[in-house]
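Removed: one protein chain of the complex. Kept in place: all other protein chains.
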Amino acid sequence: MAEKMALAKAINESLRKALEADPKVLVMGEDVGKLGGVFRVTDGLQKDFGEERVIDTPLAESGIVGTAIGLALRGYRPVVEIQFDGFVFPAYDQIVTQLAKMHARSLGKVKLPVVVRIPYGGGIGAVEHHSESPEALFAHVAGLKIVSPSNASDAYWMMQQAIQSDDPVIFFEPKRRYWDKAEIDPEAIPGPLHKARVVREGTDLTLAAYGPMVKVCQEVAAAAGEEGKSLEVLDLRSVSPLDFDSIQASVEKTRRLVVVHEAPVFFGSGAEIAARITERCFYHLEAPVLRVGGYHAPYPPARLEEEYLPGLDRVLDAVDRALAY
Amino acid sequence: MAEKMALAKAINESLRKALEADPKVLVMGEDVGKLGGVFRVTDGLQKDFGEERVIDTPLAESGIVGTAIGLALRGYRPVVEIQFDGFVFPAYDQIVTQLAKMHARSLGKVKLPVVVRIPYGGGIGAVEHHSESPEALFAHVAGLKIVSPSNASDAYWMMQQAIQSDDPVIFFEPKRRYWDKAEIDPEAIPGPLHKARVVREGTDLTLAAYGPMVKVCQEVAAAAGEEGKSLEVLDLRSVSPLDFDSIQASVEKTRRLVVVHEAPVFFGSGAEIAARITERCFYHLEAPVLRVGGYHAPYPPARLEEEYLPGLDRVLDAVDRALAY
Amino acid sequence: MTEESTAAHKPRRSAGSKAGTTGTKRTSRTTPRKGTDPGLVQLLTPEGKRVENPEYDPYVEDISPEQLRGLYRDMVLTRRFDAEATSLQRQGELGLWASLLGQEAAQIGSGRALNDEDYVFPTYREHGVAWCRGVDPTNLLGMFRGVNNGGWDPNGNNFHLYTIVIGSQTLHATGYAMGVAKDGADSAVIAYFGDGASSQGDVAESFTFAAVYNAPVVFFCQNNQWAISEPTEKQTRVPLYQRAQGFGFPGVRVDGNDVLACLAVTKRALERARNGEGPTLVEAFTYRMGAHTTSDDPTRYRHDDERAAWEAKDPIARLRAYLEASNHADEGFFGELEAESEALGRRVREAVRAMPDPDHFAIFENVYADGHALVDEERAQFAAYQASFADVEGGR
Partner (left out) sequence: MTEESTAAHKPRRSAGSKAGTTGTKRTSRTTPRKGTDPGLVQLLTPEGKRVENPEYDPYVEDISPEQLRGLYRDMVLTRRFDAEATSLQRQGELGLWASLLGQEAAQIGSGRALNDEDYVFPTYREHGVAWCRGVDPTNLLGMFRGVNNGGWDPNGNNFHLYTIVIGSQTLHATGYAMGVAKDGADSAVIAYFGDGASSQGDVAESFTFAAVYNAPVVFFCQNNQWAISEPTEKQTRVPLYQRAQGFGFPGVRVDGNDVLACLAVTKRALERARNGEGPTLVEAFTYRMGAHTTSDDPTRYRHDDERAAWEAKDPIARLRAYLEASNHADEGFFGELEAESEALGRRVREAVRAMPDPDHFAIFENVYADGHALVDEERAQFAAYQASFADVEGGR
């Protein structure tokens, strides 16, 4: 029976289901217990599953991820929360040198089913360090899987799959979409975690995005549609691996690609997508792959974020430029 | 009077010159003092400049960079050493959230002339964490400048310029070239720090590289030359900013580009270069920009590194593929 | 039992809770320990009675009534400013506010212990210390309004920018202090941080560096009992001031709601630093009377009665009682201060409302000191893009 649910609530329900289904699943992080997380994503979980399963941790991100690794080695499946994107960096060493590599280091003997949840991205008028999109800094690192849902239903199912995965998954939650609602069918059978999805079909140009930018791309496609341009919108869902096959299939049809993300363009996901798709579709592309994203500058103070973030106009501008080739 | 010098020694001389010229310059890191560093790059400096200027620090990378920031705020110009590439991650938070952003955060009121020296890359048969190339993980971050010399002369001059820079500079030292010698003319007037250099002219294809891979590319060009292919080799020297103008100029001539680096290809420098050069040179390129680099896998144990690292054959293979378009 | 240095420190939790989680029942933690705490430096009781302390009295013995009134004024104005900021947030003028309510004594006492040449590294809540340094309060509001990430010149008042990434400023302070020592300068550095921050690796590393280099730095921990929703027991099972001992420098716990004690203890710690005796950890035992920030809802995790108990120890009421009892201040003083306070509120309110939004191009400013080709390129693209709208609008 499908139910309409906000994205934050969908993750909450997904965590609840996982905690119910498997006694080895743990939820841990700063303020995730009694408070239920600063975004209430873990609301009520400690009350129902106790302090042994839903753990308020000391204020130390390296410690959170480092102990989660130890718990995973003991057979647990920790889902850890990093309170905001900008606070993942104290844990970066544990993620990059330990979490990502321990499976390989052990020649496959140990598995690290750890999910690192990171509310990310801007658009909520927050202070410094609360609006960043660091996914590229993780995607470059082998051993990690990186996903980001764009809507509540995906959030629900992708979290289920991330927790079931025997690999570490960095789960980027589009915080400005936390309150957006969608139908969730708890009986549905979800598609593969790392597969992109065509959310709107089109013939003139492909817009590829993930997380918070999918909605923007849908709005762009709608606006462009009114001007008679047919845009295909791909929700990539996964940043590592990237579903190049789906992008390629779309680009072979539309012959033009614009990639959109909040993260800075320089060394961002768009670079990898552009490079690889250009290689795969060299004779198909009518225009270079264009990228719309943040600038090479620190995420700006809130009153500038509208200028910094890719919005309808900037994406449309890139679409026009691509179509002009 | 020009003198032939190994790359490690050239950096040593450059540090010495900086220490002599400016009492505010400090050298700090693990084992940089009495031992002179595990690669002897700081050999003799503590003896000559004392423990106040050349500082053996506690074994704590975040502490090293964090206190260097404080010293810079006090007016010093610290040159810190991270002992090996794989050990920079405990300092990643201080580098990314503090060192990179404090100038902007202060609206330009404070400057952070900190150089972070990182011996990087493989090819020396080392154990885990001693052979990585994490430059892309820094280039994505605004506020940092990233450079990497390929030869002793550049190492000498680029270090001078990095120390003089009022911006934080991550200085990647190609550790497997530490023992390669080149002429150093201490009277020379160096070109700009972030400008690429054509190290071999050619007409059929451009090879772009930096740091340890420049030498490989020169060997490739020589080998290809014997087969009648004229390859241009660009030493990029700087990863942030990237000198796209020079790459573009070369590609407009050769119409083909292969980018080579040790770091994994996925989300590596090659992606950014391919994306932007394809945009700039869309009508000039006869082939997609190809990338040769590490695989999406942890840096392998030493007995596999030859297979993992881009070498003559793999780059030649990419050259052939690019020329085949 | 000599070799087990902390055999006396039994875990506070019952050994029965084998699995190791801490008891987190919402208990009122209103005193550091039961009864009088020999480890807590206090010069004024909650009722405003001056108690003797042979060790710390010398640091406040020459304090004049005027200076006492000054401390009172500082606290009142700081609280007024803070309240104004909270209501400005409610009115939508600020995106967020982190109130210092209840921590005025810790901040004013420590802030007034500093010399001009000393350098301060704050968190995001040190509005009272900023006040002592002479930073215009409205400058503090820029980042909470979202117009900048810190609007003052750190070197203008030797007061560094607010730091949000928990704990990282303690390393900057330590490095700065290492520089002070290298310069042979006669000043000291103070690093503020919270009870939650004490868990961060950076704070431990700063202790190590400070100890090893004997840096002239005071680590000032405001233990306000909460890190957002987490009580101090989630960070430590022994009093925080004891942390210093294992790093080789002294730790002292002071009543953080007693401005005189905070002044004295900080003065002494700064004196040690200046005398080349190295770092000191000060734990100011206080209480966050309000929410963590205006985004927070403390009713979800703590009882009102805890707050009520702490209200009885209010730092401002306490000093007022002392001032009145000792005839150091009269009605006229309190009345004038009331008026000054209102004026400050008004000034802040007006200043915030008048605060202009930043220029769009500010995005590209100060990313680098020496410029960067990509920033220039993106700025130019942005300008062209902006101009394209102007064209459209102009063309209409």
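Chains here go by letter, A, B and C, matching the order in which they are written, and residues are numbered from 1 within each.
Rule of thumb we're sticking to: contacts are C-beta pairs under 8 Å (C-beta built on N, C-alpha and C of every residue); 3 or more make two chains touch, one makes a residue touch a chain.
Since this is a predicted model, take the numbers as computed values, not measurements.
Asker: Using the touch definition from the header, name the shown chains in contact with the chain that isn't displayed.
Answerer: Taken over the complete structure, the missing chain's partners among displayed chains are A, B, C.
Asker: Using the document's definition of touch, tell me which of A:Gly143, A:Pro174, A:Gly268 or A:Pro301 contacts the absent chain.
Answerer: A:Gly143
Asker: Going by the contact rule already stated, which one of A:Ala10, A:Val27, A:Val41 or A:Ile69 would touch the omitted chain in the full complex?
Answerer: A:Ile69
Asker: Among C:Ser87, C:Asn155 or C:Thr208, which residue is in touch with the absent chain?
Answerer: Answering carefully, the residue with contact to the hidden chain is C:Thr208.
Asker: In the full complex, which bits of subunit C touch the chain not displayed? Write them out.
Answerer: Touch set of subunit C with respect to the missing chain: 1-7, 9, 11, 13, 15-22, 38-41, 55, 178, 181-182, 184, 198-205, 208, 211-216, 233-238, 241-254, 275-278.
Asker: Taking the full complex into account, what residues of subunit B touch the chain not shown?
Answerer: Per the touch rule, subunit B residues meeting the hidden chain are 30-31, 33-36, 38, 51-52, 55-60, 62-63, 86-87, 89-90, 125-129, 266, 295-298, 300-304, 307-308, 313-314, 317.
Asker: Going by the touch rule given at the top, which residues of subunit A touch the chain that is not shown?
Answerer: Against the missing chain, subunit A presents residues 52, 57-58, 60, 62-63, 65-76, 90, 93-94, 97-98, 101-111, 142-143, 145, 165-167, 194, 240-245.
Definition applied: only the chains that are shown with their structure count from here on.
Asker: Could you pull out the chain whose C-alpha mean position is farthest off from that of subunit C?
Answerer: B
Asker: Report the chain closest to the protein's overall CA mean, measuring from each chain's own CA mean.
Answerer: Located nearest the centre of all protein C-alpha atoms is chain A.
Asker: Approximately how many whole Å separate the CA-defined centres of subunit A and subunit C?
Answerer: The answer is 35 Å.
Asker: Please tell me the distance, in whole Å, between the geometric centres of subunit A and subunit B computed from their C-alpha atoms.
Answerer: Distance between chain centres: 31 Å.
Asker: Mark out which residues of subunit A touch at least two other chains, giving numbers and ranges.
Answerer: 62, 86, 89-90, 128-129, 266, 295-298
Asker: Among the residues of subunit C, pick out those that touch two or more other chains and give their numbers.
Answerer: Answer for subunit C, listing residues that touch two or more other chains: 148-149, 165, 201-202, 367, 372, 374-375.
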